[in-house]
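Here's a structure for you.
Removed: one protein chain of the complex. Kept in place: all other protein chains.
By written order: A, B and C. Residues from 1 in each chain.
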Amino acid sequence: MSRSALVDRPIDPAALIDEISSPGCGAVSLFLGTVRDTNEGEPVTGIDYTAYRAMAEAELAKIVDEAMRRFGGVAVVVEHRIGTLALGEISVAIVAAHAHRAAALDGVRYVIEELKRRVPIWKLEHYADGTRAWVDPTTAHRPRVSAYQ
Amino acid sequence: MSRSALVDRPIDPAALIDEISSPGCGAVSLFLGTVRDTNEGEPVTGIDYTAYRAMAEAELAKIVDEAMRRFGGVAVVVEHRIGTLALGEISVAIVAAHAHRAAALDGVRYVIEELKRRVPIWKLEHYADGTRAWVDPTTAHRPRVSAYQ
Amino acid sequence: MSVVIVQLFASYAELVGRTTITVPLTDGDRVSDLLRNLRSVPLASALPESPRVAVNHAFAAGSTRLHPGDEIALIPPVAGG
Partner (left out) sequence: MSVVIVQLFASYAELVGRTTITVPLTDGDRVSDLLRNLRSVPLASALPESPRVAVNHAFAAGSTRLHPGDEIALIPPVAGG
């Protein structure tokens, strides 16, 4: 019932909600990450997402399994997009469904927090001034490096 | 930018996500409540939602305002449906958008918890055996009463 | 002494068999007085002793003073979501 995947096409949140909903689930929770127009005050024009694909898929599947075991068998579907995304496009969608709201809300939160900690996906931000930089959440400010083509 | 409403027609989560998303928001969080097929082990066939409409609208607007002030100006849209709903239909949708995920996740959680505590909406559950009962979350088991037509 | 019309909803409306109930009230009364007077109304006998009260679309404490024209309602346990 649960599922996780890296995808190379736009993410459709409504389709994921339909996929995970079932007659026994009174609560559905969803989180979307989207490409926003600034980061640390810097105008952003787009993001390249890359992944260590085999490991990212394995780690995502583990996280979903952990969420199911921690939160009463909550059903979870996760898709993370890889490739070049424009402003406003969805990079990640997590949907959880359960009979009760606490498990659905906790499940989504667990998956996004663990995903950000453990899943080998990286983003190269494109800035309005033509430069690019790898985002490193472990440092407050990123050194601006030349683009990795 | 934020908005809350009682509605008498089906709720469209994708439209609400579009409504609340903006270029500065990298995180969108959503919660859906749906009519599920059992409650406390009892097969359910549908639910009538009724409200003290003027007060429910005022209380919802207050809750949204509180969420915005508590969680960094998070943008919130809430719709709660009133009327007779079939199994699987959406009774409530809450969507929050913010630059960062914590505010979006916290905002949605705050609104659903406060809504369940303070907004004067009631549900009359219809059971498979033809009986009906007003749901009272303050008691573990509801007395089965004759239907209020 | 005058009266106020109090709105009833959901299970309370069902218990009373009506969507409003008329309760005696004196000028300067508070919500706590309204609830005490409610107990003397025969139609209200099926209602709980201390229901939550809303005045002008907001929950009101027992100490809230009532004024002519206030919109008053008894609020059964809510169950939205």
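To be clear about the criterion, a residue touches a chain if its C-beta (ideal position, glycine included) is under 8 Å from a C-beta of that chain, and two chains touch if they have at least 3 such contacts.
Everything quoted here is computed from the prediction, not taken from an experiment.
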Open item on the list: For the full complex, can you list every visible chain touched by the one that's not shown?
Closed with: A
Task: Candidates A:Ala14, A:Ala86 or A:Val135 - the one touching the absent chain - done: A:Val135
Task: Residue touching the undisplayed chain, where the options are A:Leu30, A:Val44, A:Val76 or A:Val92 - done: A:Val92
- [ ] For subunit A, enumerate the residues touching the unshown chain of the complex.
- [x] 33, 49-52, 54-56, 58-59, 80, 91-92, 112, 115-124, 134-139, 145, 148
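By our rule, only the chains that are shown with their structure count from here on.
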TODO: Please flag the chain sitting at the greatest distance from subunit A, going by CA centroids.
DONE: C
Open item on the list: Counting only Cα atoms for the centres, state how far subunit B is from subunit C in Å.
Closed with: 26
- [ ] Could you tell me the distance, in whole angstrom, between the mean C-alpha positions of subunit A and subunit C?
- [x] 50
Task: Numbers and ranges of subunit C residues touching at least 2 other chains - done: 81
Task: Residues within subunit B bordering two or more other chains - done: 33, 112
